[in-house]
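Here's a structure for you.
Every protein chain but one is kept in place in this view of the complex.
Chain naming follows the written order as A, B, C, D and E, and within any one chain the residues start at number 1.
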Amino acid sequence: MSNTPWQTDIDFDKHGKQTGFIRLPYSEHDDAWGVLPVPIAVISNGDGPTVILEGGNHGDEYEGPIVLGEIIRDLDPGRVNGRLIIVPAINLPAVKAGMRVSPIDGLNFNRTFPGDPLGSTTLQLSSLVHDALFPLADAFVDLHSGGSSLSIIPSAIIEPSDDPALAGKIQAAVAAFDAPMTVVISNRGDPRTSTASAVRAGLVTVGTEMAGAGTVTPEAVKICRTGVHNLLSHFGVVESDAANEGNDAPRTFYELGSKAHHLSEDEGVFEPLHTLGTNVRAGQKAGRVHFLSDPRRAPKDIVFETDGILYGLRHPGRVRAGNCCVVVASPSQPS
Amino acid sequence: MSNTPWQTDIDFDKHGKQTGFIRLPYSEHDDAWGVLPVPIAVISNGDGPTVILEGGNHGDEYEGPIVLGEIIRDLDPGRVNGRLIIVPAINLPAVKAGMRVSPIDGLNFNRTFPGDPLGSTTLQLSSLVHDALFPLADAFVDLHSGGSSLSIIPSAIIEPSDDPALAGKIQAAVAAFDAPMTVVISNRGDPRTSTASAVRAGLVTVGTEMAGAGTVTPEAVKICRTGVHNLLSHFGVVESDAANEGNDAPRTFYELGSKAHHLSEDEGVFEPLHTLGTNVRAGQKAGRVHFLSDPRRAPKDIVFETDGILYGLRHPGRVRAGNCCVVVASPSQPS
Amino acid sequence: MSNTPWQTDIDFDKHGKQTGFIRLPYSEHDDAWGVLPVPIAVISNGDGPTVILEGGNHGDEYEGPIVLGEIIRDLDPGRVNGRLIIVPAINLPAVKAGMRVSPIDGLNFNRTFPGDPLGSTTLQLSSLVHDALFPLADAFVDLHSGGSSLSIIPSAIIEPSDDPALAGKIQAAVAAFDAPMTVVISNRGDPRTSTASAVRAGLVTVGTEMAGAGTVTPEAVKICRTGVHNLLSHFGVVESDAANEGNDAPRTFYELGSKAHHLSEDEGVFEPLHTLGTNVRAGQKAGRVHFLSDPRRAPKDIVFETDGILYGLRHPGRVRAGNCCVVVASPSQPS
Amino acid sequence: MSNTPWQTDIDFDKHGKQTGFIRLPYSEHDDAWGVLPVPIAVISNGDGPTVILEGGNHGDEYEGPIVLGEIIRDLDPGRVNGRLIIVPAINLPAVKAGMRVSPIDGLNFNRTFPGDPLGSTTLQLSSLVHDALFPLADAFVDLHSGGSSLSIIPSAIIEPSDDPALAGKIQAAVAAFDAPMTVVISNRGDPRTSTASAVRAGLVTVGTEMAGAGTVTPEAVKICRTGVHNLLSHFGVVESDAANEGNDAPRTFYELGSKAHHLSEDEGVFEPLHTLGTNVRAGQKAGRVHFLSDPRRAPKDIVFETDGILYGLRHPGRVRAGNCCVVVASPSQPS
Amino acid sequence: MSNTPWQTDIDFDKHGKQTGFIRLPYSEHDDAWGVLPVPIAVISNGDGPTVILEGGNHGDEYEGPIVLGEIIRDLDPGRVNGRLIIVPAINLPAVKAGMRVSPIDGLNFNRTFPGDPLGSTTLQLSSLVHDALFPLADAFVDLHSGGSSLSIIPSAIIEPSDDPALAGKIQAAVAAFDAPMTVVISNRGDPRTSTASAVRAGLVTVGTEMAGAGTVTPEAVKICRTGVHNLLSHFGVVESDAANEGNDAPRTFYELGSKAHHLSEDEGVFEPLHTLGTNVRAGQKAGRVHFLSDPRRAPKDIVFETDGILYGLRHPGRVRAGNCCVVVASPSQPS
Partner (left out) sequence: MSNTPWQTDIDFDKHGKQTGFIRLPYSEHDDAWGVLPVPIAVISNGDGPTVILEGGNHGDEYEGPIVLGEIIRDLDPGRVNGRLIIVPAINLPAVKAGMRVSPIDGLNFNRTFPGDPLGSTTLQLSSLVHDALFPLADAFVDLHSGGSSLSIIPSAIIEPSDDPALAGKIQAAVAAFDAPMTVVISNRGDPRTSTASAVRAGLVTVGTEMAGAGTVTPEAVKICRTGVHNLLSHFGVVESDAANEGNDAPRTFYELGSKAHHLSEDEGVFEPLHTLGTNVRAGQKAGRVHFLSDPRRAPKDIVFETDGILYGLRHPGRVRAGNCCVVVASPSQPS
């Protein structure tokens, strides 16, 4: 990590468990010579593969950071064969604020790859992951939840790859996570996400979307914890202590098609008419937008535009035109 | 409504259905001679009692305003015996912002009674309810949900009264709402809430706490809708079309005791270990506060201090010292 | 001015011209022992009456402060018979910000009378006028313009009085101002304005509404300048150098009736269809509210609800529900 | 429009009238999977040229969006020969806020061309116009007004071109608009404006500056409406229903020279001494800056530095050092 | 503490050391049922007097809270004869923000006595001190520093009293603190400060002003620590372990006269020409205000208006009109 703006006491080549910080210079009004101390741990032993575990891509998605903190504190390095690079709160300014986007420069970290080591703070953080960490690794796990705006069925996410060999490894890894659903999400081909960037870098890449809504639930933490351990076992880095490994039932894949996202055309309050996991049909009413300032005005219906499973729902009652209220996932077959 | 700062076209003594606005002068930077148009409806027929139905006391609690909007649009005045005064979005500035407190003066409407007709906007709004509406009514229904910060078991709320006769009527009315739980909440005796104020004014008063978390769920809307119709039937103002009325099973009352509220002593992210409705015992772990900026630091436990039912949980993951994380309700007998 | 929070070097009993400041202690974050230096001038000579001239009641209304500044700098005390107390920027924090309301406490100075010497800054300022200045004076002139939100026909304003003798003196003084229009405005009887308060204190009170829109125009400055000099001549305090005095044509009075203010019911952009001064009839279209985010939606008409003269128009294009878009004045006879 | 971040249901090659939205993904804190729905209409028929009509470049300039909305709702496609691509609120976030600059990233849309499809929101919007719309068109009309800070004489604007043939077509088109004035404005050669960018792309480009001041006036709407219809007739896309076409009087051109803009050197309140349209001479007083916080201080004069017509005036009374107070246009001959 | 909005586990009548919180209900947007946990300690033994030690009156004055924290953690209750009630961070919201005024309601705690138990948060906090703590105590020590805006010579402060007996006790106590200076400060007779309020309640009251500037220095902490221990020894509550007690040299008293505070009349940057402690004479230059945006303009002198010792200097370079730049203390004799 020479010739970079950031500094750390971590030695990525050393065996055992190291915990500390990557210090990113941050010269603001009330701290001319200060840093952002981004927490990091390296747990290394034997000669297995290197896996990056990332939490806190968005600062209001908590299951990943909680589970990665447990691993940092509790995992015995003697059980490791390979190397774990764990950054549980990569977007530290957003994590401290509980915000999706960075309060420093207003940027969405997950739309800034490959970043810029001399750019604004969020660009420096994505550059850190892209330029300093990706070259060290074989696999990349990016633990998201739905965030403040969305409740989502806990799911493991496949980022598409044009390379069939890599795509196969990704599908196998995502399936090993063993989430309630497995979904292909391409973000409309946006190249600026961390997972799209990791796939371009040739890493076996796994995403997740836990329950979300900006909160923490016991169920979602458990799914995330089990899934990460399943994955580490799948990669051969940490032997599983559970029998979960044996789950080799055939798995259904879903995708978010071009009509998956149902938007409000109005400002008001969204009332959903169904709960997550419901099977829905195009033409059914999905929900209503109410106009509380003028109760004389009838609410406006939002209608399903595709068949599938009700995969995501807007959490905050308030909506504005353009807000995504309902997300429907359709059965799919990743190519 | 003469000699008051607000104006309206509504005639409170007229039969039939009237919908419109109470216009509160609001002279701000970019509107010297403007108003806040607070929506109101009066549905009147026959000679039964007058019931005030209030929604939007806090601006991020949506079930009440949604259900009251349905009544305003759909209720046939011919079915009414008495008078409904419906203010579904009383704290209009907060409702438009989706905030608990008013964005105009920062005040919590439910801590401002009896208000002040020449005070700041929120004080004028509570004065409107206290000085102009309470004198017209026999009963007052204040429809709350948990708001942005709390998930709560849907429940009907008893505001305590020193008058045994009034207390009995209140208990009967609250029981008629037929919510999943019935809870006595005194807000530590705070006299500034709308329900405490209504009880002092001698009104048969019913509160609610629907699911909350700043969102809308199909289940909570249904409970609220059914409960309000049960209440109107109980008051004899609108005959019920359902058999729900017949529910006269003995009802368990709960209360929030002096140890009901469990606070965080730290800034971090709260992970609950149980779900709403769980029976809990003093001494059990209730949850943990995680320190995501420094994963080396062990999370801090929050422990139940009383036995009871897990009645409320903080919704946002982020907590600061003093934030209420867990609320336990205990069986009680309203005096 | 002993026993008050404010301090000044001005001696109200001294002859000649004094200019300086009333210093109101203001202990804020970055100035523990600072003051707000409210400019004031006293120009005194002979034994004529005392007239208070106030500008800057709202901080975005500029004609009054400009004209009062000219008098402070230019008026020869030898021409005075009586005493002028001139506070050209009474609401100094708002004047410095160019805001209608105070940036310190968010209050509208003109809704805070009689104020409170130990209250927040705006309350202290209105207390200064009410408690320290009103007792010194025979007459009070409060120079307003339309402010950022309104374009208004330049006019002199009558504040109603229950005392027929005082009412007569007020009408004579307002007529002497000789503005293009003379209008009775009661602010719906609000007792908290400076003019209502001055009338209660028995002062001969004159208000104005110059052109407004948060700007300055050569015409409005001229009307204000001439009017103030007419008034001072009428009061016998400063002999007029112009022949303007001779205008004793019979004068038409107008008032703002209960249907004068036409509000938007929607958020959008307001397009007026007529210009100020037009004679309008109830039922005519007054303007339209456009929905620029969705051009498919037809604009919504605003219709005149009364006959009269188009006296005021909203200036900013953007409107929200409740904003006043059109003001119609009707011929009247002050009692 | 494949391989772009935005999506739309509009088919640019289809005849008839289509109205809808271009949806730009916008992943913010409270809407992870939402969009900005930028309104668009395509009205197509026959084989005439393609004209882009843009409004809402700045969000506080309303005549263009109002007139383009009328065309979208009212124009019979049967009257069209060619294709109109109408984006009446291109800078949607600014339009919704009534702001010159975007509230999302603080950028002035008209200083961001050619944009960046992966940049911040405003850069994506200018990329949309530059990369997706310009290649479809023969002509580009960008409808501005003075905005919140300036009152300007309604005028049609010539963007200079180095290509004599294109420059000639531009002059003819601008003259056809038939505004009260025709002015060459080069923005000091800034290449980042939408009109400079359109000229570089070879489009026949017409700009406007309507009355401004952040308001709407009946006169300016009429001039804008007539001008756009004149232009469409000139381009042969929509036959005019009026005789306006026949105006072929010789036209005077104006320009903003190097001394056109007169700036304040102080913070205070600007009082103009002349009205728009006045013929002025270098050395005359143009206005004064008043120091309302200290009326003892004499106002500071601003003096005309060039001869010409008083073309623009600052609208807000408040000025700071560097603010443009007065704009003088001089007779010119576009090369 | 029954019938009050706040709650605490502290038993004021119990001997020994208790540390904990007073919990003030605070129902904000993201915490409906939360509290402000104001730290408090009671250290009690024997039958000596009760002394309240208050820190954090303003949130950016740190010596008091630091020294009181040491006492809370380190003082052996066995050494106490009497009762210490220690509230080291009374204005908790301001202390957490490092602000003079409360970020919740914008109020300066030290201008809100006697407070209001049902008012806004700051009013509730001053009511807590006034209504719940003052009645328990014999003496009150309010530890201030200069705060963010002022550097002050460390000093002990006498609040004037009309009661000669109380005034004598106050002078003796303040002298016992043994600060580098002893100053009478009456805040122009403002009755709303905590010390003025304590004096009215008959308490022996001691104030301080440590070095200030919003920072912490080793010297100021030492002076504060020694002074508080001197005071507790003087009150007979904690026996001193040092010989400091013996300091009975005659003491010079100073006061802030009517010309003590020197204000800027301009916006700019203040350069002092002397350092704290300098003996100054009326007519000398005290400093200059520079106009950095226009270096052609000569700086404006501020001139001493009285003789005395340079007691306070504005810390931030930036000044606005009305800001206090220089404070001169004059020798005095408290009556």
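Definition applied: a residue touches a chain if its C-beta (ideal position, glycine included) is under 8 Å from a C-beta of that chain, and two chains touch if they have at least 3 such contacts.
For clarity, every value in this text was computed on a predicted model and none was experimentally measured.
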item: Visible chains in contact with the missing one; value: A, B, D, E
item: Given D:27, D:148 or D:205, the one touching the chain that is not displayed; value: D:148
item: Touching the absent chain when the full complex is considered, from A:13, A:31 or A:47; value: A:31
item: Touch with the omitted chain, as defined above, among E:79, E:169, E:259 or E:274; value: E:274
item: Contact residue for the chain not shown (choose from D:108, D:186 or D:278); value: D:108
item: Footprint left on chain B by the chain that the document does not show; value: 265, 267, 293-294, 321
item: Contacts of chain E with the absent chain, listed as residue ranges; value: 19, 37, 39, 41, 56, 60, 62, 65-66, 68-69, 72-73, 88-89, 92, 95-96, 98, 151, 213-219, 221, 269-275, 290, 292-296, 298-299, 315-318
item: Interface with the unshown chain - residue positions in chain D; value: 58, 60, 99-101, 106, 108, 110-111, 146-150, 188-192, 258, 261, 263, 265, 312, 314, 316, 320-324, 327
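Please note the rule applied: only the chains that are shown with their structure count from here on.
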item: Chain B-chain D separation of Cα centroids, rounded to whole Å; value: 50
item: For chain D, residues that touch 2 or more chains besides their own; value: 37, 293-294
item: Chain contact topology (line, ring, star, complete or other); value: other
item: Contacting chain pairs - touch in the sense defined above; value: A-B, A-C, A-D, B-C, B-E, C-D, C-E, D-E
